[in-house]
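Only one protein chain is missing; all other protein chains are in place.
Labels A and B are assigned to the chains in the order they are written; within every chain, residues are numbered from 1.
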Amino acid sequence: MRETEHISVAIVGSGGAGALTAGNFLLEAASLAGWHGLLTRTVGPQIRGGEAAALLRLANRPVECLADRIDLLVGIDWLNVDRFGAEIEIGPQSLVVTDPAGGDLPAFVSRAGARSAEVPIKDIAKSVPDGRPNMVALGVAAGVLGLSEQDLSAVIEKRLAEKGDKAIDASKAALKAGIIAAAQLDLGLRLPPPKARDAQCWLVSGNEMTGLGAIRGGVRFAAAYPITPASEILEWLAPNLAKVGGLLFQAEDELAAINMAIGASFGGTPALTATSGPGLSLMTEAIGLATATEIPVVIVDVMRAGPSTGIPTKSEQADLNIAVYGLHGDAPHVVVAPQSIADCLFTTQWAVYLAEVLQSPAVMLSDQFIGQAVAAIDRPADVAFIGRRATAVPQMGAYKRYAVAGGGVSPMAIPGMPGGQYTADGLTHNERGIPTSNENDHRVQLDKRRGKLEQFSYGDHWATLEGDGEVAVITWGSLTGAAREAVNQLRAGGFAVRLIAPRLLLPAQPERLQAALEGVDRVLIVEQTHGGQFHRYLRAHYDLPIEVRLLNRPGPLPIRASEIARAVMEWRS
Amino acid sequence: MSKAPSIPPIFSVADLLAIAYRIELDAVERYGVLADQMETHNNPELTRVFRDLSKAESIHAAEIREMAGDADLNGRASALHSVWRKGESPEEVDLGAAHYLMTPWHALQLCLAGEKRALAFFTSIAETAKDAKVKEMAAELVEEEAEHVNLVYRLLRKYPKPTDSWCQDGDPPAAQD
Partner (left out) sequence: MSTAETRTICKPGDYKSDIKPIWCPGCGDYHVLLSFTRAFAQLGLRPEDTVVVSGIGCSSRIPAYLSCYGFHGVHGRSLALATGLKVSRPDLTVVVASGDGDGYSIGGNHFIQACRRNIDMTYVVMDNRVYGMTKGQPSPTTEPDFDTALFPGGTGLSPFHPLVIALASGANFVARAFSGEPNETANILVEAIRHPGFSFVEVLSPCVTFRPDEREWKNLVHPAPVAATSDPAKAARRIMTDDGFNIGILYRGERRPYQIKAATKAIDIGELEKDFAL
């Protein structure tokens, strides 16, 4: 039995087998035991009854990306699993548990040369009254991993409480039967006992953390139009905003959603909407309106594979262009990107803060991977960023909404304030907000809006900077975790590599990146796009060393830590 | 206007003067609005004409103000508001008849139409009022309005009716949004 730092498990099944639920329970039980973990899922195109795989990685430290290889693959059945064969990499060391009644082993499994063991999951489930195959599979996985039946039972009791005692008992029985069946199996790998956690453990998705970050930042109005993979943000916010005295309102389309958020913000309420690529495209006109009228608003884009309708259930990083360049005219605004599930909390809160302080729209580029993955994380620290908008106490007749003063942020009158009346206008305007075509007014306001963003001090949050060395890996968003793992591996092997991951994409911070690249002569840019959008963004805004290489791939497959490490190693001089 | 002004129930001289005052103030405002329009649209001659008309109406208003003595004309007009605002004001200047290239002749035609309507309004009150004092005051106002009508006719002598080319613009319209 070899001790390992991390173990990866996949549970697959179709037709309502419940593989995803099994994966959720497994993560939760492992978290109760004290391990960290990350769970993603992949599904077929059906709404019900489709093929599904839960992919789980457990370790003794925070997990931010999936491993190269699945160590344990439990197949409830194999129908149509070939669809995501490329996402479930197994090798000769992997153990595949298969139900003889679950169909032929798919090609990607038999090709891999993995060890296999038969467990009659469906029959075992039938032998237990009301037994479900996914609970048996859960027991098998838990047994192989050495998770305690007690922890698993606790999870079953909590999560199936609504279904009643009969369902709970049946599930526990099926679980037990699965654990027993696992006794004959030997993975050959073992995780060391979990370390005691300093902080409370949370089981959360990036989308949930986005919602909480918004509320912590001060958002009290959200406009909602559902779209995969962002809908969960809005679903979480609906009851939780109400609990804190806020409101979520469903719009008829994304055009209405962004305009509603802007209207609420104009009325003084920090506001947010969440969407994905197609919705962001629709919203760009109104984001420009918020820019021109200097109204704070946060737009979360949970990126999915594009272009157009794309692959709604898969991650990609190719909305960078539209977030940064998608507004017509010269319209500087804020763009930020969280780097992990936990970071969704911080970055959303920061986005709200920046939007309110700078009176600007802030686009936050999350993605399907961190949006929908679930992780066991340490409770994130409370952060002091709460949106604080400069509001006016105007004198009658003298109020200039867009007065040019130091810093470029002009106090905003809120409807209800006597003497502060002004008309917010998308038309180019002067300091009073009156439309003008005068070249000086236009220039003055353009300078003001750009200046307020550029003069602001963003602090160290602008980027993650780790390590030292002549080679730097530059990436962003959900790839930060994989890049960090690669860099750590290389460092452990004696090779120093820097990691640079901007959290603030707009306004660009050329001086700060220059400082971060001091001593670096080679840069590997890693991104999940086909067209190298991040590479071009870096070239547009920053000076890079002469030697630049690009590691990019569009979705749906994530870029693994080992791929990044290999690309750096190939480049050693 | 498509609607003839309705005659509100006028029970006292103070009421009558309040309404007459409000009519004049409306006219002051309306000519002011037209003067602003002409100024924004670069017609200085008509800007002057409408400013002069606005000033003339404010003099009429001041005369009525004096006739009314201490009476709270604004308060009374407001009180009668829900009744007499059912129709359009007699001296309501038809803003719809304005044109950025209009000539003084056109402006005076607008003014004439307004004054004639006011004349007809007060004539009708003079004929139908029950109260003798109201009748008397209405008759006085009729004379005032008749004088205004005559004045406008005299002014029109100075301005011939323009030819059909008065509204020719060398440029096409400009889109702004």
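Just so it is clear, contacts are C-beta pairs under 8 Å (C-beta built on N, C-alpha and C of every residue); 3 or more make two chains touch, one makes a residue touch a chain.
Model, not experiment: these values are computed from the prediction.
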Of A:379, A:442, A:461 or A:512, the one touching the omitted chain in the full complex: A:379
Given A:203, A:311 or A:404, the one touching the chain that is not displayed: A:203
Omitted-chain contact residue, chosen from A:434, A:465 or A:550: A:434
Which residue of A:274, A:424 or A:525 touches the chain not shown here: A:424
For subunit A, the residues touching the chain missing from this view: 28, 31-32, 200-204, 208, 212, 215-216, 220-221, 223, 240, 242-247, 249, 251-253, 255-257, 259-269, 271, 285-286, 289, 293, 376, 379, 413, 415-427, 434-435
Contacts of subunit B with the absent chain, listed as residue ranges: 1-3, 29, 33-34, 36-41, 81, 85-89, 92, 94-100, 102, 172-173, 175-177
